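Right, subunit A next:
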Amino acid sequence: MNYRALVIGAGIGGMQAALDIADSGYEVFLVEKDPSIGGHMAQLSETFPTLDCSQCILTPRTVEVGQHPNIRLLTLSEVVAVESGARPESEGTLTPALSQGERGGHFRVRILRHPRYVVEEKCTACGDCAKVCPVVVPNEFDRGLAARRAIYIPHPQAVPAVYRLDPNACLGLFPLACGKCGEACERQAIDYDMAPETVEVDVDAIVVATGYELYQEEAVMAYAYMDHPDVMDGLEFERLLSASGPTGGKLVRPSDGKVPKEVVFIQCAGSRNPEHGLPYCSKICCMYTAKHAILYKHRVHDGQVYVFYIDIRAGGKGYEEFVTRAMEEDDTVYIRGRVSKVFPRDGKVVVWGVDTLTERKVEIAADMVVVAAAIVPSARSRRLAEVLGIGVDEFGFYTASDAEMTPVESGVPGVFLAGAGLGPQDIPETVAQASGAAAKVLVFFEAEKAKRRKDTDRQD
Partner candidate 1 sequence: MRVQLSIDKVRGPFVARVEEISGQDLLACNQCGKCSAGCPVVAAMDLLPNQVIRMAQLGMEDVLECNTIWICASCLTCVTRCPKGVDLPRLMEALRQIALRRGVAKLDLAALPPELLKEVPQLAIVGGFRKYMR
Partner candidate 2 sequence: MGIPYYPGCTLSTKAKNYDRSGRAVAAALGGDGRFELEELAEWQCCGATFPLMLDDSMALIAPTRILYQAQQAGERVATLCAICFNVLRRSQALLKRDPEMLERINWFTEQEYRGDVTVVHFLEVLRDDVGWEALAERVVRPLTGMRVAPYYGCLLLRPYEEIGLDDPEDPVILHDLVRALGAEPVDFPYNIECCGSYLTVKDPQVSETLSKDVVASAREHGAQVIITACPLCQFNLDYPQRETEAGRTGNEIPVLYFTQLMAVALGLPEETWGFEDHYVDPGQTLRVSENP
């Protein structure tokens, strides 16, 4: 019997779940909306609390997923419909299947594949196409801190290592207005006529791992984010720190390319703010900010970091010690109090806040400000939840059937949850939880098999 799983989202959570299921001998369809896999972890510079280089530990995973014989990777794709109780004998249109065999066929899933305009099998990622592309747009992977062409690869380690033509940036596809990339491609991998495709697959269990985005609403904007180039969110700062980022790991201000000597980090930007933002705590910001402080000091030895916070939430193995290190070894000044105002003055970004411990209002004329914007669920989570018939809370995070006793079960038999789509959580928690969801899938398969055996016995 050959049961199959669908994993939605190919960030670290989705990849882990997919690998655990695939390594147990089952086929997995892994659906990712972006052109490459790895999720936000691919954007990170280093990870807390060990300061392992994120790419270094992630790349083996992305490569493994990309090469796994049991994983069928569908990038630029989204799940648009799910029908449960599909007929077991039915075959999806996505054929041939990876291997033949009997299937449970619990769900029939319709997946919309957006055109890449580049044939994956033909592209060698040589980059000749991008060299001739005349269109320059901000690179999403670098959070707009660097540019890309209309035809591009998100980053050098991308899996799949295939270019993609961005139809919104391209000078025109219908009718073809430019066509330079097509001319440049020796392998003739570019197909301007590629159309969206809907495929159907039959699977027996689903893991939802659609992850998170950063909040970009009023409560974050209030800190001059978007108004000032030197005010950025945590992921932008990760890109600035990253060796493969827009500056090659050199920490400079976007506004003038100078090395920032004083950097202010603002915690809870949008989080813990029921009136003007979101009521919940985003959980990971305290730790990644401590990491940012340490990494910044590694690069700018004579620099100074300030962190405005309400509570330092360092619950996790080695986390308390890590924050202590940021304070003691890297001289990070933690200031307990919210920031009320951020504004430009004389080439600096002025931060007005309060130190509730000395009961004084403080002002810092910073060179750079990093706001720890709240974690919000992926934009598509509500729609996906509707498609799957699973619950979401008022913010769009998926809800488990019982948050405490069955934290990875959606309540819909066969649909399991993992990662930050459930709520803000860090990498180890996501990975453990994704393995947990995988376990539930494996157990679910066994239960289905047993049920079918029973049915068969009855028929006999």
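As a selection rule, all candidates are chains of the complex that A comes from, given by their letters.
Here are some notes:
FYI, a contact is a pair of C-beta atoms (placed from the backbone, for glycine too) under 8 Å apart; a residue touches a chain by one contact, two chains touch by 3 or more; residues count from 1.
In this text the structure is predicted, and so the values were computed from the model without any measurement.
Here subunit A touches just one chain among 1 or 2 in this complex, the one numbered 1.
Contact residues of subunit A toward candidate 1 in the complex are 261-262, 303-304, 306, 312, 324, 327-328, 331-336, 352, 355, 357-358, 360-365.
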